[in-house]
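If you scroll down you'll find the structure; I have some questions about it.
One protein chain omitted, others in place.
Note that the chains are named A and B in the order they appear, and that numbering of residues resets to 1 at the start of each chain.
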Amino acid sequence: MVRFLKRSYIYLVFAFLYMPIAVLMVYSFNDSRSRGVWGGFTLRWYVELFQDRTIMSSLYSTLFIGATAAVIATIIGTLAAIGIHNSKGIQKKLIMNVTYLPVLNPEIVTAISLMILFVFAKVRFGYLTLLLAHITFNIPYVILSVLPKLRQLNKHLYEAALDLGCTPAGALWKVIVPEIMPGIITGLLLAFTLSIDDFVISFFTTGSGVSTLSITIYSMARQGIKPTLNALSTIMFTFVLVLLIIVNVRQAREERKERSGKNGSKKISPYRTEFGDA
Amino acid sequence: MKRSSLFPYLIWMILFIVVPMFLVLYYAFTIPTEAGSTWSLENFARFFEPVYLKVLGRSLRLALISTGICLLLGYPAAMVMAGNAFSRKNVLLLLFVVPMWMNFLLRTYAWLTLLERNGAINVLLTSLNLPRLQILYTNSAVVLGMVYNFLPFMVLPIYSVLSKIDKGVVEAAGDLGANPFRVFTKVVLPLSLPGVVSGVTMVFMPALTTFVISRLLGGGQFTLIGNLIEQQFLVVDNWGFGSAISVVMIVLILLSMAIMSFFEGEEKDVALW
Partner (left out) sequence: MVRRKLVLIVLSLVMLSLGLTGCGQEKPTLYVYNWGDYMDEDVLKEFEKEFNMKVVYDTFSTNEDMYVKIKSGGSTYDVIFPSDYMLTRMLNEGMLEEIDLEKIPNHKHLDPRLMGTVYDPENRYSLPYMWGTLGILYNTTMVDEEIDSWDALWDPKYSKEILMLDSQRDSIGAALLRLGYSLNTLDLEELAEAGESLREQKPLVLAYVLDEGKDKMVAGEAALALTWSGEAMYGISENEDLAYVIPKEGTNIWFDVMAVPKGSKNLEGAMQFMDFLNRPEIALRNTEYIGYATPHLAARAMLPEEVQNDRQAYPLDEDLEHAEFFVHLGETLRDYDRIWTEVKAH
């Protein structure tokens, strides 16, 4: 009985989480602009969606900015994490506190501070400013995902590599980086998804016709209900669902394989573990 | 390992984090004059006028209510999920995370369609001969939007802490004669506090400063701090006042972080998002 109640409660919470999305999905096939009536099944909104040049170009900008910002942030962030790991005392504290700043600050404050900076420096708003802003808010998350891996690292590994004749750079690249790879990947994916999902900071730092998907959705949502937006939601939801399922299934399979085989180190996937094992 | 690898980041940090912060401070503490600008506290004085204090009060109230509801809904959910009512926890977690990965604007927009006068919920209610629900463009709609968007941020940290609690401790308390209620209040709840603290932080902060939810679901009527800042920068072109509000926000956030970490006790690596 208690078990039944517990389960029902979770189902209710899930209903709350999924109901709005489900309704949007149903409406995306509704052959009527009006929301009260079912006008029959149609794929018209999907056709319109793919013909909408604003949406398609912002989808492209989103992926471009997301991928580029994630890669650059990962490189800078990983190097920074290694540096921070090896510094001490006040210096380390100071850097960590400043690093936390964009994480703790309300997004809107980060957004306006960057906007002021770009205006002040007379940078033309567009891809460049958007990219700089995204890298800036991504770096702290990369650092925060790489640092724990560095702490787990055997201190003598690097020295051993040097003793065996590696150059410092070679030791870093061949020994340290592979060891902290899971953290780097987590950081990269984290950065990529944060970029894609970001609205507030992009909203304040874009210009000259560059628009991310979030910005386009915001301006469309402000124009009222649009059936093409329903279609877009359906596609994005399905995409995310399929992606997460694939990642999880494969992960589970690999874990099983590993358990039956040698006792490998535990894999870290941000899609699974960000909260589960946090 | 070399510390020189820190340099690119140091430069980046100074350029894009430190300098912008000082620019915000500069704008907050100056007012434009004919000959440039002068130092002044006028922007802050304006913020403490009743009408803006009201905005601050409203933002704090709505954020607190949303956080409270998230906690009330989320804690039991996290407990059930961490317990043994379900066998496949991975799937359960996955299902919880999936809506979070959808674009947050689309999630908010979804409620627009649902809550309208002739929207899905009301169509359903009228077909059941029930009275219509009129909550779009009210405080409740804004709170609903916040709860919907931020609920997973409450559930997941609590779940993560609860699922790590040693089952032996709970059983031992039971064996020693504590009833389930006492086990909960004396053992489980205190142990889960770090999760609660990080959940509360993760819901309260974005709820306090959002401007999108209040704009879309509040119909532009319920100006929150976030809207006020946005307006100063994007509509009325008063950067000084906007910066001053931002500075007040930063101070508020830092204060509440300090309070939170006081409750949290020992320092921990709590995932912040």
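In this section, a contact is a pair of C-beta atoms (placed from the backbone, for glycine too) under 8 Å apart; a residue touches a chain by one contact, two chains touch by 3 or more.
Note that this is a predicted model, so its numbers are computed, not measured.
Although it is left out of the displayed model, the omitted chain contacts the following shown chains in the full complex: A, B.
Check A:30, A:129, A:202 or A:228 against the missing chain and you find that the one touching it is A:129. In the complete assembly, the contact with the undisplayed chain comes from B:51, out of B:35, B:51, B:128 or B:258. From the set B:44, B:137 or B:184, the residue in touch with the chain omitted from the display is B:137, counting the whole complex.
Of the residues in chain A, those that touch the hidden partner chain are 34-35, 53-54, 60, 63-64, 66-68, 70-71, 115, 118-119, 122-127, 129, 181-182, 185, 188-189, 192, 207-211, 219, 222-225, 247, 250-251, 254, 267, 269. Contact residues of chain B toward the unshown chain are 51-52, 54-55, 116-118, 134, 137, 218-221, 223, 227-228, 231-238.
One rule holds in what follows: only the chains that are shown with their structure count from here on.
Note: centroid distance chain A to chain B, computed from Cα atoms, is 18 Å.
Interface residues of chain A facing chain B in the complex, by the touch rule stated above, are 3, 6-7, 9-10, 13-14, 16-21, 23-24, 27, 34-36, 76-77, 79-80, 82-87, 95, 98-99, 101-109, 112-117, 120, 132-133, 135-136, 139, 141, 143-144, 148, 158, 168, 171-172, 176, 193, 197, 199-200, 204, 213-214, 217-218, 221-222, 225, 229-230, 232-233, 236-237, 240-241, 244-245, 248, 252, 271-272, 274-278. Here chain B touches chain A in the complex through residues 1-10, 12-13, 16-21, 23-24, 27, 73, 76-77, 80-81, 83, 85-86, 90, 92-99, 101-114, 116, 118-120, 123, 148, 151-152, 156-157, 159-160, 163, 205-206, 208-209, 211-212, 215-216, 226, 229-230, 233-234, 239, 242-243, 246, 249-250, 253-254, 257, 269-273, going by the rule given at the top.
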